[in-house]
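Some chains omitted; the rest stay in position.
Labels run A and B following the written order; every chain starts at residue 1.
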Amino acid sequence: MGSVHVRNLVQQVPEANLVAICDIRLEVAQKLADELGIERVVADYNELLQDESIEAVLIATSTDTHAFIMKDVANAGKHIFCEKPLALDLASIDDALAVVEKAGVKLQVGFNRRFDKSFQRVHKIVDSGEIGRPCILRITSRDPELPAMEFLRVSGGMFLDMTIHDFDMARFLLGDIEEVYAIGKILVSPELHEIGDVDTDVVTLKFANGAIGTIDNSRQAVYGYDQRLEVFCSNGIAMAANESEDTVIKGNPEGFHTSRIPHFFMNRYAPCYIEEIRQFIACVREDKPTPTTGEDGRLAVVLGHAAWRSVYENRPVKVSEFSPTNNGSID
Amino acid sequence: MGSVHVRNLVQQVPEANLVAICDIRLEVAQKLADELGIERVVADYNELLQDESIEAVLIATSTDTHAFIMKDVANAGKHIFCEKPLALDLASIDDALAVVEKAGVKLQVGFNRRFDKSFQRVHKIVDSGEIGRPCILRITSRDPELPAMEFLRVSGGMFLDMTIHDFDMARFLLGDIEEVYAIGKILVSPELHEIGDVDTDVVTLKFANGAIGTIDNSRQAVYGYDQRLEVFCSNGIAMAANESEDTVIKGNPEGFHTSRIPHFFMNRYAPCYIEEIRQFIACVREDKPTPTTGEDGRLAVVLGHAAWRSVYENRPVKVSEFSPTNNGSID
């Protein structure tokens, strides 16, 4: 993800000025810097924190390092764009968010899908009230194939790595979620048994506004990266369908055949990665609130934990079980 | 076609009372009559013409008999529903239409497609003016496979047997046609060389209202009976897409696969055959003009002849070349 953001910043976001790349694998950073003409490369991000000319830092490190880096960056008075999830445990998140708040710097979390043109328009239609009161939200979000086991092992599992995007999308579209019921299964990748993860899930949500939501996920959609949603309302419906690799239709005696959908999330959401950075830069420049806040990042993780607890205990789990004063995540 | 109309009349048009079937192959008529509980069967239609209780006659005989039967029926004072084409030569048509007019009976021609719900709605949208002035009409009409050679031999050829429907549809949607330019080719069925017919054509039309039309036809659409049209106007467009055998979509690593379109014109237009008869019965009952008149039937044949002449002479042909005073069809 880091190199995607670097490329976008250099090639697509001229309003930003990328001054340095940090990577503990210095040679990786150097190679990218050479290619893109970036002058400064460091292995230790602390060097950059002392540079007063740097206004903002984009964090795309491994999840377990997000929280302490955020704190260091915030303490150095620089604005933060941090990839999701903020952290896997809520205590670290709460700790980091407290430091960010105290430092008064801006924080944007990398929920790229909020910046998709189709989801944005669904949001706008629903928000306008023209199709009435939201009743049912359906999100289908399926990956084409299982990531590497070494990644999965530290990912927090399906609900914190994958469904987290859908939790955030659900909140973006319909607001606060009060209760989660989740079913998780291993149906296609038996190797997940050894790490306690799942490859298929269905999550049901109760929203504060009365609406009901349902999310379904799979790690193996052989026909591509399946990303659809619909908001059913009292006076109409707004849906976002899949994008297609091209618009070709072939007809033959078997019927009609349309093209595959994109197979890779970076292709599908490429414009979103640019747009989220553009908006972050604009928020910093114009001193506006960020579109995806630390609280958004925190709540998506809460919902991920709630989903895991629901699977383990086979019961609907209230989000309030994870309130700041009752912050027990499951081990 | 005759048996389709008989079944529809008995089972779907209770407002009609089918009293007799006539077929020179009496045993065919008898079998159908037995099955459907129709009491009277004759081999000679003249018997029925003397029956004063009979108000109307539906003619679905071979094309070469349409004209003289129409005249006999008209002279007997009975209303007429006649299958298309009225006849292959214009002289016979003009002769029959004169008799019909003098007799004062109603005549409806079997242009079933005008009664299709989708084409009807396109007509209504265009007619309402809501999408502005018609500019371009596109009709795609392709059969799944070549009919039997013995039928083709007496059919009048592609423009008089097949395109005739599209000529009528063009007139239904955009009104009078002034000029025709046609290209006809044998691209898939070399056996057509011996009878001078074609299997593929594109026809271009100039309408009196200034619009331009284009029709394309084929005798071999392996993916089904392809029936689409669009009217492009100055403020919008109205299109009718194909119907589908079902709504199933299958996705797999090759892409997405939808169902075939109907392969048989009687399936695709089944509701139209019922609706055209219903409207004919209503016109008789309520003494209203029929929706597809003798003049409609005549003009579609004129356009078919104009298309053939255009192919033979490789030039645009004016419809006025076939005016009543200049009625030379090509030999």
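The rule we apply is simple: a contact is a pair of C-beta atoms (placed from the backbone, for glycine too) under 8 Å apart; a residue touches a chain by one contact, two chains touch by 3 or more.
Computed from a prediction, not measured in an experiment: that's the story for all the values here.
**Student:** Going from the 2 copies shown, figure out how many the entire complex holds in this file.
**Tutor:** 4
Here, only the chains that are shown with their structure count from here on.
**Student:** With chain centres taken as the means of their Cα atoms, state the distance from chain A to chain B in Å.
**Tutor:** 58
**Student:** Help me check something: in the complex, which residues belonging to chain B touch chain A?
**Tutor:** Per the touch definition, chain B meets chain A at residues 222-224, 251-260.
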